Every structure is written in C-alpha cells, then in structure tokens.
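For this depiction, one protein chain was excluded, whereas all remaining protein chains were kept in their positions.
As written, the chain order gives the labels A and B, with residue 1 at the start of each chain.
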Amino acid sequence: MPNLDVLTSTLASGFLLGGILALIALGLSIALGVMRLVNLAHGELLVCGAYLSYFLLSQFDVDPISGLLVVGALMALIALPFQRLLIAPLSGKGMEAPMMTMFGVSIILQNLLLLGFSADTRTLEAPYAASPVSLGPVTVPQIYLIGFAISVVLVVLVHQLVTRTGFGRELRASSADPTAAAAMGVDVRRVHALTFALGAACAAMGGVLIGTAFSFTPSTGATYLLTSFAVVVLSGVGNIFGTLLAGIAMGLLQSVGALAFGDGYRDFVGLVLFLLVLAFRPQGITSTGGR
Amino acid sequence: MASMVDNKLAVAPTRSGGLVGGASAWLLPCLILALALAPPLMSNYALDIGFRLLLLITLAEAWNLLAGYGGLVSLGTASFVGVGAYTLTGLVNQWGLPFALAIPVAGLSAVLLAVIVSPAVFRLRGLYFTVGTLALAEALRMFMVNNSVFGGATGLFLAIDPPGVKGLYWFALGLFAVTTLAMTVATRSRFSILLRTVRDDEDAAAQIGVRPFRIKLIAFALASFLMGMAGALQGMKLGAVEPYGMFGIQWTVAVLSIVIIGGQGLRVGPIVGAIFVVAMAELLADYPALNLALTGLILILVIRFAPKGLVGLALRKTRGAK
Partner (left out) sequence: MNIKTIVAAAAITLGLTASALAADEIVIGASIPLSGPLAGFGAYMQWGYQTAVNDVNKAGGIAVDGKKKQVKLVIRDDKTDSNVTASNTETLISRDEAVAMLGSCTPALVNAGALVAERRKVPLVTGCAPLQAFKSVRPWKYAWALFFDEGDLGNAPFKMLAEMGLKTNKKIAILHDNGPDGQVVGGQIWPAAAKAGGYSVVRSSSFPIDSQQFTSMIAQAKSSDADIALVAAIPPQAIAMRKQMASAGYTPKILVMEKGAEPEAFAQASGALADGVLVGGYWDPSFPYPGAADLAKRFESETKQTQSQHIADSHAAAQVLLDAIAAAGSTDREKINAAIAKTDKTYVVGPVKFDAAHSSRLPITMMQWQSGKSVVVWPKDRANGKLIFPLPAAK
C-alpha cells in the first residue's frame, strides 16, 4: 500500500490530467456528435498543435501557454479547407468513407511532420513545464494545474458557445436533424465546417498542454486517439460538461490503475473501462439518454 | 440513437452480368489454377510477393465479408492475426504439431476469441461497434506487451525452421483457395441474404424471424477463422512473433486500405485492392519518403472520387460505355 503522500499526489495529478484529457476529447466529441465523423486523425491534429507551438516557440520565442489561443486559431484555419475539400463531399454516404479519409489524412500528416521536424523527440520548454507545486502532502506538476485550469475554461467557453450563441443553436439543430435544420435555413455545410474547425482547435490546444507536460514525436498522436474515444463514449457523445466529468474520471482511474498495477497498465485500465461502458451503457455514464 | 446506426455503406452484392456475376464463377478457380502452375516460372522475389499478396487478399476478403457484406466495420483485424500467429508458434514449439495441422488449429483459436467477445461487441451498433473493436484490439496488444506469459515485448521464436519461400507460397495459395471457396459459399447461399437483411435493418430482421446474433456470429467466426490462419502463416514466415508486429494496427490499416481502394462489398474488390497496394508499396519502396504519404493521398482520392473502389470505378466505366 503506497504511502498517503504518494496516494494523494497521484490522485490529485490524475484529477488534473483528466481535465486536459477532457479538452482533447472534446474536439472528438463535437465532431462525432454533430457530423457523425469518426476522426481517426484526431491524434495527429493534437500533435500538430504541439508542433505549431514548438515552431512559434523556437522561431518567435512565443511562450506555449501565451500562444495557446493563437495555435488554436491557426489550427482551425488549417482545418477548414481540409473539411471542405475532403469531408464535405462525402456527407450522406455513411460513416465509413469520412473515417477512412481522416485515416488517410493522419498518415499524410504524420509523414509531413516527419519531413518537417524529423523524428526527434521534442518538448515544449517553459518555466512552469517541469516544476512541482506543493500543498501540504500533495505535490502535483505545475503544468497539470495550469493545464487543468485552461481546459476547464475552454470547456466552459465551448459550452457557452454551443448553448447560448446563434451558431450554437445551428450546431445543435444540425446535429439533431440535419434535414429539418436545412429546411429551417441553417447552412448545415457551414456548421459542419466550423464544427470541425472547432474540434481541431480543441485538439491542438490540448496538444500544446500535452507537449508542455510530456514530450512528442510525429507518431505520438495514436496513443491519445483511443483515450479520447474512451472519454467520449464514457461521457456520451456530444455532451460537453459530461466530457469534462468523464475526462476527470478517466484521469483518476488511470492513475489508480497505474498505482495498483504499474504505469504500463495505465492505458489498459482506461481501455477496459471503456469496453465495459460500451458493453453496458453505450450512451455514456453521464448522459441522461437521448442521442 | 437510431441515427447512429448507419450501416447502409456497402453496395449490395450484385447478380448482374459481367465480372461480379456469373463470370466470377469460373474466373477465380482459373486464377487459382494459374497461380498453382506458376511457381516453376517464378523467382523467389515473385514467390514472396505472391505470398504477401495472397495473405493480404485472404485478410481483405474476410474483412470484406464482415464489413462489406455484413455491415460490421471492424477495426480489430490485428487481434485475430496476432492470435493466429502466437497460437501457431505455441503449437509448434510446445506440441510439435506439423505446420499443416497447426494452421487450422490456429485459425480455430481466433474463432474462439471471436466467440468470446461476440456477446459484448454485438451489443454495439454501427459506430460503437467500430470503436469497440478498435479498443479491444488495442487492449489485447497492450496486454500482450505487458504480460510476460507470452514473451512480453520480446515475443516468441519458432523452434523449427519453416518451409522455404516456395513452401510458404503453397500454404498461402491453399489458404486463398479455402478463402475463395468460403466466400463464394457465403455470398451465394441463402446466408448472404440473411446477412444482408441483418446488415440493412437488424431489428426488422429480428421481427421476421431471422436471428441476428447467430448470423453475425457466423460471419464473425468465419472471418476470424480466415484471419487467424493468415496470421499463422505470417508467423511461420517470420519465425519470430512479437506484439508490435503481430498485434499492431498496421494489419487493420492495411486491410482497410485494400478493401476501400479495391471496392467494398464487391467480390473482387479485395483482390484488385491488394494487387494495387502491394504493387504500389513495391514500386515506392525504393523511394521511402514518398511511399507513406502517397498511400494516404491515394486513399483519400479513392474515397473522394471512387467511393466504390477501383472495381466500382471500372464497373461504372463499362456500364457507361454501353
């Protein structure tokens, strides 16, 4: 039985990391919920965000956190033409074609990153990236605290966007019933494009946080893809606050699993949980039904 | 939730004239005969290519049965390949089983895996089924990597040397023949109708007395049997099995690409797709930087402009020409 310090610190870290996982998963959840898009390039979008930040840091000395929104905006801009060119034409042809397209995109992105940045492992350096914060017996990495705060803020912002703005209304209408929404004058194609861009921005910003807390290479994305799926399914697709809760739950569970069985089983525990939820309550633990 | 169930992806197997109709009845046996007579003319390189091609075609056909004809888009191919490979290695090392016997038994072990997970995965529909199979495959891979019972990350080594390139080719051809037979039966018998019914609307099918679970299970079992045997053959060829190579997602990806490029739900889609993918890989192997990016690009282009794959494109052209 690990001592109390370790236990509380681990749980706290897991909690905080979960917030970051939630931000990452949010992008996937929105795309899935609104566009029925199984975005297999999600991990690569995350890593792209990290590399974008790396580029800004190394060339223009832009601090990762300060440049976070810039990275998000840039990623959204990059993602828009992707969606228009590749995914929009496939709408209405089922879920598989867009999924495989995104898979093709992920291969291309990985290789572009490889060509552009080489396979060397990178990490985002910042004064807060590798320092601890202690509160009594609990010690957590400072970046986890920062990342958690930012993730929560962003999740709330997205929630506000979806529930209180005109765009949000259109988004919800398009996801509930695209044909009816179109009949009501909603430009569903535009909504889809912007939704995808928003999802990509969330993934990229999450990537910056991950890149600051850990390290990344062109192939790092794959690991986060599955975890994101797990969080999405746990929370119920398209449920924004649910994603936050599910992310935190996932973070906690992974930490407990790592403590109990070893860090190697961290992802495994998450996956098993994911499978159990899928099997018994696919609409998600936090959702209240529907969708 | 009903909107999540979107299985109308694949083209229904056609019975029209031309390739995918009566002609294919004699085409494939002829192909097999040709491939059987070819070896004396083939260099080792060609035999190796032939092996890879036949193996990939087998996997693609099996996946096509599940996804194209059955609407069960699975991302768990790697699990069955891996189980087949490891089982064969275990059977040969521990019990000295001859290869010819070990291969089908390895296939059966993959069926066992399918049967075990089916109650859980068949609760899931559409998208959730897909993601669920991916999660299962990854969980299995992680388990194999972390658990030293099956060698952990080091894996297992085959104690006996496998047959040479020619021998492996014969095995692969045999597997291809079995696959062709199985697929022909599956797509021409009453089973194909039942499968299509379940694919198109599972609940309605249940209403009219079809038992969806059983139908899906049969398709799943057949597909995993073929995949397991293909994995066993790959294990034989390598002589060393380890989790990243045998349970890795590259198998799932390769099969997916092949069927999509070739044409899903079409009888010869997997064959055309496999030839295309292998040929491209070989041509680009001498220019490594290009290969991967190009594969992704081609995948995207095919999906965008030829959603029924190359075979679908060809069919469209022939019909258009008439």
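The definition used in the following text is that a residue touches a chain if its C-beta (ideal position, glycine included) is under 8 Å from a C-beta of that chain, and two chains touch if they have at least 3 such contacts.
Bear in mind that the values here come from a model prediction, so they are computed numbers and not experimental data.
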Residue of B:96, B:119 or B:164 touching the missing chain in the full complex: B:164
Contact partner of the left-out chain, one of B:88, B:117, B:145 or B:261: B:145
Touching residues (missing chain, whole complex) on subunit A: 2-3, 5-6, 9-10, 13-14, 17, 111, 114, 118-123, 125, 129-132, 134, 139, 141-144, 213-217, 219-220, 223, 254-255, 258-259, 262-264, 266-267
Touching residues (missing chain, whole complex) on subunit B: 18-19, 23, 27, 31, 34, 38, 42-50, 52-53, 142, 145-146, 148, 152-155, 157, 161-162, 164-165, 234, 237-240, 242, 244-245, 248, 250, 268, 271-272, 275-276, 278-279, 282, 285-286, 288-289, 291-292, 311, 314-315, 317-318
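Basically, only the chains that are shown with their structure count from here on.
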Subunit B partner contacts - residues on subunit A that touch it in the complex: 32, 36, 38, 86, 89-90, 93-97, 99-101, 103-108, 110-112, 115, 222, 226, 229-230, 233, 262, 264-265, 267-268, 271-272, 274-275, 278-279, 282-283, 290-291
Interfacial residue positions of subunit B with respect to subunit A in the complex: 1, 3-4, 6-9, 67, 73, 120, 123-124, 126-128, 130-132, 134-136, 138-139, 142-143, 145-146, 249, 253, 256-257, 260, 264, 289, 292-293, 295-300, 303-304, 307
